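The structure under discussion appears below in the form of structure tokens.
For this view, one protein chain was removed and the others were kept in their places.
First chain written, first letter: the chains are A and B, and each begins at residue 1.
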Amino acid sequence: MAQTDKYYVPAQSVWPIVGAIGLFLIGYGAATWISSDNAQASWIFFAGCVVIIFMLFGWFGNVITESMSGLYSAQMDRSFRQGMSWFIFSEIMFFLAFFGALFYARMIAIPWLGGAGNNVMTHEVLWPTFQAHWPLISTPGGTSTTAMPWTGLPLINTVILLISSITLHWAHVSLEKGQRGPLTIGLGFTVLLGIIFLGLQVQEYIHAYQDMGLTLSSGVYGNTFFLLTGFHGLHVTLGTIILFVLFCRILKGHFTPAQHFGFQAGSWYWHFVDVVWLCLFVFVYIL
Amino acid sequence: MPVNLTQGVTDISQQVYDLHMTIFYICCVIGILVFAVMFWAIIHHRKDKGAKAAQFHENTKVEILWTAIPFVILIAMAIPATKTLIAMEDPSDADITIQVTGSQWKWHYKYFGQDVEFYSLLATRQDQINNERNKRDNYLLEVDYPLVLPVGKKVRFLVTSEDVIHSWWVPAFAVKKDANPGFINEAWTRINEPGIYRGQCAELCGKDHGFMPIVVIAKPEQEFNTWLASQQQKIAEEKAAEQALLSMNMTMDEMMTLGEKVYLKSCAACHQANGEGLAGVFPALKGNKIATEDVLKHIDVVVHGAPGTAMQAFAKQLKLKELSAVITYERNAWGNDTGDLVQPAQVKAVMDQKDL
């Protein structure tokens, strides 16, 4: 039950409005950049990114100072935890939209194009030569490509992420036991594994584009492949940055066994990204 | 204007109408009961009449009751609805099959196995729409070539689209089916009475969504068959004329006059009558490279369309003569004075290079 013996309400802050302006610049910049190929507009986008980074430093700086000076109660810690959990839930729903697209294409659209269900005439009249199969290596429109096997890089990447989850957990346990050494090493390893994962993913993309003819525009197989792995990759990037920041904070001696919400949030995020990868590995690569 | 749903001219549309009325009456009865109780309270239980508030605030029995009763009513509604729906979604054993294809902003009808197909466009003239002339009776609900169907036969429609989603809707048949590009949806009807039935596209499909009506003429079987035969003959003759054309050369004047006509009918909706297009949506043709440089490229775009854009392939929609005329027109109107004269044979050559 809620207990309100001490609740800190922050005073006015400049960061929210800075953040809003940053997001606006990012959105508007990206939009004009994409729709007009106007290189000028890319500057708006990058300016937005800079503003957001500036905002994040400022905002988290405030939070960290407040936290270190003991202004936060257990109740506020709960607020942060719950907020973070719901944020992760929203991320799950975002990925669900793309997984939904994947399942729909595989289980409904492509069979229908091949004449299944009440779509016999679709196949007969519109796409008589099309054969339904997954992965969709040749589309109804006639684009062909090759499927990414799950062995090789993807498998290695899976192992890397799984290990990174373990090292992160180890770091977490050490933090709770107050063992700073293993904490630092565990977290350092996790960051390293994240970077390796990203490097390998870039390799995989280059391989796909250069050797396999698998691109973003090679039909719905390529679409779902790149958007799912791409958004996952963006999340790994973000996760790695978060963990790196935590690493720096740990070097500065932040966090105590009792109070380490920041660390916890980062680790939740990392585990979430891991679970998304497992789903990806199963549904995008293997099945 | 009628104020209720049409009863239509098919068994199905009659069933749909009955279902509509049943649900409507049920809703009315529930509504009247609920509002009667409420207004009773409003009139009698008011403070200025000295009403003292009771303090009850729950009653499990009543609450269960008014959860259960609506549930039962819903089941009563669901049974006839299910029956009608299943009947509507069964296009099997049809007597004739017609492929209905929507595109921006016209319908195309193709009688399966009959060698008859044609486009059907809005016939209302622009000056009526612009209020420069009095509007006629079937304003916006008239087309140049109506779809003709036999009475008493099960007609199956294969509905699809070439560009965006349209929806083929004739209220009198209670048929509304989305035309999805790349997929074929099936619907069917069996018309009971001869007559002219009008409908409209019922899915937002861009600028002229409001201007793509549907007209169906239902004829007794005999008359329908005569009509079909006459169409087959007409289409065969047109094909022959097309052949003859290949060896003919047309003059610039002839081309420009016909070209303008075709342009206004088929191209002006997007590129505008003055050839200036709509900035950011439809490109201008005036001064456009395609219309002033390589002729073959120009023919190719008109004939095959530009994939990934709103530019349709006109090979099927226009006759050879019309194609060459309109291309000539585009290359010479609005100060595009290239002087190029595009002949039917040239167009045909481009057409045949890429298989259609």
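We adopt the following convention: a residue touches a chain if its C-beta (ideal position, glycine included) is under 8 Å from a C-beta of that chain, and two chains touch if they have at least 3 such contacts.
By our rule, contacts and distances are computed from a predicted model.
K.L.:
Just to verify: the chain that's not displayed, which of "3-oxoacyl-[acyl-carrier-protein] synthase 2", "Xanthine dehydrogenase large subunit", "Arginine ABC transporter permease protein ArtM" or "Cytochrome c oxidase subunit 1" does UniProt list as its protein name?
P.N.:
"Cytochrome c oxidase subunit 1"
K.L.:
Out of A:Q40, A:N118 or A:Q203, which touches the unshown chain?
P.N.:
Here the residue in touch with the unshown chain is A:N118.
K.L.:
Based on the whole complex, identify which of A:G194, A:G219 or A:G262 touches the chain you can't see.
P.N.:
Going through A:G194, A:G219 or A:G262 one by one, A:G219 is the residue touching the chain not shown.
K.L.:
Considering the whole complex, which of A:G61, A:G83, A:G152 or A:P257 touches the chain not shown?
P.N.:
Spelled out, the listed residue whose C-beta touches the missing chain is A:G83.
K.L.:
Among B:V9, B:I98, B:C205 or B:L245, choose the residue that contacts the chain missing from this document, as touch is defined above.
P.N.:
B:C205
K.L.:
Could I get the residues of chain A that touch the absent chain, sorted low to high?
P.N.:
On the chain A side, contact with the omitted chain comes from 1-17, 19-21, 23-24, 26-28, 30-32, 34-36, 59, 71, 75, 78-80, 82-83, 86-87, 89-91, 93-94, 96-98, 100-101, 104-105, 108-110, 112-113, 117-118, 126-127, 136, 139-143, 215-223, 227.
K.L.:
Under the stated touch rule, tell me which residues of chain B contact the chain that is not displayed.
P.N.:
Against the left-out chain, chain B lists 1-6, 15-16, 19-20, 23-24, 27, 30-31, 34-35, 37-38, 41-42, 45-48, 51-59, 62-63, 66-67, 70-71, 74, 77-78, 81-82, 84-86, 88-89, 104, 128-131, 135, 137-141, 159, 163-165, 167, 169, 171, 174-178, 180-183, 185-186, 199-211, 278-281, 308-310.
Here, only the chains that are shown with their structure count from here on.
K.L.:
Report the inter-chain centroid distance for chain A and chain B in whole angstrom, where each centroid is the mean of the CA atoms.
P.N.:
Inter-chain centre distance comes to 43 Å.
K.L.:
For a test of understanding, state which residues of chain B touch chain A in their complex under the given definition.
P.N.:
Touch list, chain B to chain A: 99, 158, 160, 182-184, 186.
K.L.:
Which residues of chain A touch chain B in their complex?
P.N.:
Listed in rising order, the residues are 112-113, 118-119, 121-122, 125-127, 140.
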